[in-house]
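Here the complex is missing a single protein chain, while all its other protein chains stay put.
The block that comes next holds chain A.
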Amino acid sequence: MKVLVAVKRVVDYNVKVRVKADNSGVDLANVKMSMNPFCEIAVEEAVRLKEKGVATEIVVVSIGPTTAQEQLRTALALGADRAILVESAEDLTSLAVAKLLKAVVDKEQPSLVILGKQAIDSDNNQTGQMLAALTGYGQGTFASKVEVSGDNVAVTREIDGGAQTVSLKLPAIVTTDLRLNEPRYASLPNIMKAKKKPLEVLTPDALGVSTASTNKTVKVEAPAARSAGIKVKSVAELVEKLKNEAKVI
């Protein structure tokens, strides 16, 4: 079966972002960019499905600027077979991305679509669910285990009180949680080979998708800073402070 994996180019998770002085957004100039960590897990899961003989082809798709080709090449180096970039310089909302992905799903007809559960920049946690709604497929969100058998996929999901398992009819949408797997690193020979793998570039216009949004970001601010604390010298002093100064115990 064919597996489609969506990946996003985001600011590297180790970078401490700064808000721009004019409050228009965060400063991403000259900041290290990477593949969103949850998307790495999605790629890894697809590659493992292929290694198990469940998946026959892995198509990786990204929606974003021209530079997102770097993240697609990374996914190709990790084991994806070909890549699609839907090029858009705009800052798209999750709904717009889901609509573009729906157009790609219509074109590619995958049996399984794997996405990360959230991107670490917008922290939205929406795209997979929205894609499931638009395609009418079942959704297995926050997956910690994925097992395909016949026409169904069993997804174990991380929920607030523990874990839940659901069975979905294929085709289906799965979004990855952190514990699904540990992504591998791309080897140098594979990075070289990935340069020769096919990468198709599309545009929202070519897919006939409107990316208009009902949301507008008015401003972006730095969070309120916590006032500096103190270091205590002993446990006794700590207990005294918590009882008499902070009055929390």
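Some observations on this one:
The working rule: a contact is a pair of C-beta atoms (placed from the backbone, for glycine too) under 8 Å apart; a residue touches a chain by one contact, two chains touch by 3 or more; residues count from 1.
The rule we apply is simple: contacts and distances are computed from a predicted model.
Think of the chain that is not pictured: of "Multicomponent Na+:H+ antiporter subunit E", "Light-independent protochlorophyllide reductase subunit B", "NAD(P)H-quinone oxidoreductase subunit 2" or "Electron transfer flavoprotein subunit alpha", UniProt labels it "Electron transfer flavoprotein subunit alpha". Checked against the full complex, the candidates A:M1, A:V19 or A:I191 give a single residue touching the omitted chain, namely A:V19.
In the full complex, chain A makes contact with the omitted chain through residues 11, 13, 16-17, 19, 26, 93-95, 98, 117-118, 120-134, 136-139, 141-142, 144, 154, 157-169, 172, 177-179, 213-223, 226, 229-232, 234-236, 238-239, 241-242, 246, 248-249.
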